[in-house]
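Omission of a single protein chain aside, the complex is shown with its protein chains in their original locations.
Letters A and B mark the chains as written, and numbering starts fresh at 1 in each.
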Amino acid sequence: MELLHTLCKIHSPSGNEGPIKKFLLDYINKNKSTWKQVPEVYADDEELQDCIILKFGNPRTAVFAHVDSIGFTVRYQNQLVPIGGPDAQSGYKLVGEDNFGPIECELEVNKDHQLFYKFGRPITTGTDLTFKCEFDETEEYVTSCYMDNRLGVYNALKLAEDLTDGVIVFSTWEEHGGGSVPFLAKFIYENWKVRQALIADITWVTDGVHPGKGVVVSMRDRNIPRKAFINKILENATDSGIDFQLEVEGSGSSDGRELQTSPYPFDWCFIGAPEENVHSPYEKVHKHDISCMIDMYKYLMKVL
Amino acid sequence: MELLHTLCKIHSPSGNEGPIKKFLLDYINKNKSTWKQVPEVYADDEELQDCIILKFGNPRTAVFAHVDSIGFTVRYQNQLVPIGGPDAQSGYKLVGEDNFGPIECELEVNKDHQLFYKFGRPITTGTDLTFKCEFDETEEYVTSCYMDNRLGVYNALKLAEDLTDGVIVFSTWEEHGGGSVPFLAKFIYENWKVRQALIADITWVTDGVHPGKGVVVSMRDRNIPRKAFINKILENATDSGIDFQLEVEGSGSSDGRELQTSPYPFDWCFIGAPEENVHSPYEKVHKHDISCMIDMYKYLMKVL
Partner (left out) sequence: MELLHTLCKIHSPSGNEGPIKKFLLDYINKNKSTWKQVPEVYADDEELQDCIILKFGNPRTAVFAHVDSIGFTVRYQNQLVPIGGPDAQSGYKLVGEDNFGPIECELEVNKDHQLFYKFGRPITTGTDLTFKCEFDETEEYVTSCYMDNRLGVYNALKLAEDLTDGVIVFSTWEEHGGGSVPFLAKFIYENWKVRQALIADITWVTDGVHPGKGVVVSMRDRNIPRKAFINKILENATDSGIDFQLEVEGSGSSDGRELQTSPYPFDWCFIGAPEENVHSPYEKVHKHDISCMIDMYKYLMKVL
């Protein structure tokens, strides 16, 4: 969990994914020689911006893990504008850096739901702030900001260790309107005809999804993936013997939405651990669901 | 109208268009040798998912008819989540099938507009339900669920009988966020440079659109097609002598939206019969408007 902790601390709100790209490239280049299959690494800034693509063997399926997070942008005076849909409550600690140095300030929400920061000095307009990471691990749970989606990234890096055939895609901007999946989809479809995708992301604990009951296979959210593909996933998930739960929602979205509306015929399915305290500094995930998520990805990437 | 009745009964909510694809492929392969021009049939699952493309002669214009319908997905316990925007009223009969067998149950809507089913046993999570088809034909009207858009599909199949040059596209997911039109547009533009499209879909009876007054040519809805193309359609529609009505709306959308935002320079126009009782089990269309729709498509596909 040391790696997960490190990932959760990296400042990388939507639009500013440079820092986590750098970390991931370093990690991949340091570790890839120990992996079962050494992947081809694609990370050209001009072609892929702050995204990374790893290609292992003869891929049939791609795993998408977004590397960005929700956060806040400093507007004028002490005003803040949200990045994505953060849970905003007075007293949350925010961190960042501007030309005057590092920042640790406090979020303030007034009764009209307007957002402000409290800090000893003005912060430069346009500076982005993220939750301060207070990582906590117990026997059963991991709690931290940005489990969504550093856990998906962690899952992808664990999968990478013994993946023989497949693509791993680290995408950007997922929390705020998207924008990288269209060119990523183009890249992997045009180069390798890959048109199956698993979305490695974090979902919600609800009245039908419970912590500790296994990884979630989402049958739909705001978007409806193709039934034929979902059925194929479910058959394989059942065969795997790994604990999993079904999800059916009318809202919520993911990189799957952009795959569906891309000019390429992608099938996709969202598979991820559920969390409590969504988009807050205290995103809480059960460890059994984390290990089921990793096991399920390792299993599915072999059989799909 | 036997064919239309058969089409209206097929279970095919957005995301689960496999059954209607199978029916259409069977119908096309059985009948195409009797058509004036035998089309090339494209229906590869890997390339086109559950869509079908028919290519006749040297095409200049494509007709888009979506094959999916609105419906409901079973969530947890007896909860339902809508597929698309169904008219939901307590007492409507819903049908479907899960691993325990066929289902005919009843829709229940509580005062908070939450949706439930009433049935003698639990239904498997993720099962999709559609309205039970109660097809009714009088001298003047046809009433059934899913006239939207089985009538557009019927229109396309009637058009196919004597079409010499053109493309017919059966698209998916239209009722729920779209997703197939981008790759369909890519396919027909890149293969045949087709960049004119008619959207064969069903619209609304309003204070300006009346049953029995002819097919509707929509000048705009939520989306605004290019004026130059609309004018060209209207000139030809006038020349045709076939009854038609103009529509101008600020809301509503169709496959035209996705053509407009695709990376291909499509011109498009929505042309279809108007209905009452939109998205209910009792979608009601005047027979004169149906025959005007078919006649108009046959005429326009010759002259555009």
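FYI, a contact is a pair of C-beta atoms (placed from the backbone, for glycine too) under 8 Å apart; a residue touches a chain by one contact, two chains touch by 3 or more.
Remember, it's a predicted structure, so these values are computed and weren't measured experimentally.
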item	value
Of B:E2, B:D112, B:E139 or B:D207, the residue in touch with the unshown chain	B:D207
Residue in contact with the excluded chain [from B:Q49, B:N223, B:S254 or B:S280]	B:N223
Residue ranges of chain A at the interface with the undisplayed chain	14-16, 18, 46-50, 73-77, 81-83, 125-126, 128, 173, 176-180, 182-183, 185-186, 258, 262-263
Hidden partner chain, residues of chain B it touches	195, 207-208, 219-220, 222-228, 230, 246, 248-250, 257, 260-265, 267
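Convention: only the chains that are shown with their structure count from here on.
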item	value
Geometric centre distance via CA averages, chain B-chain A, whole Å	36
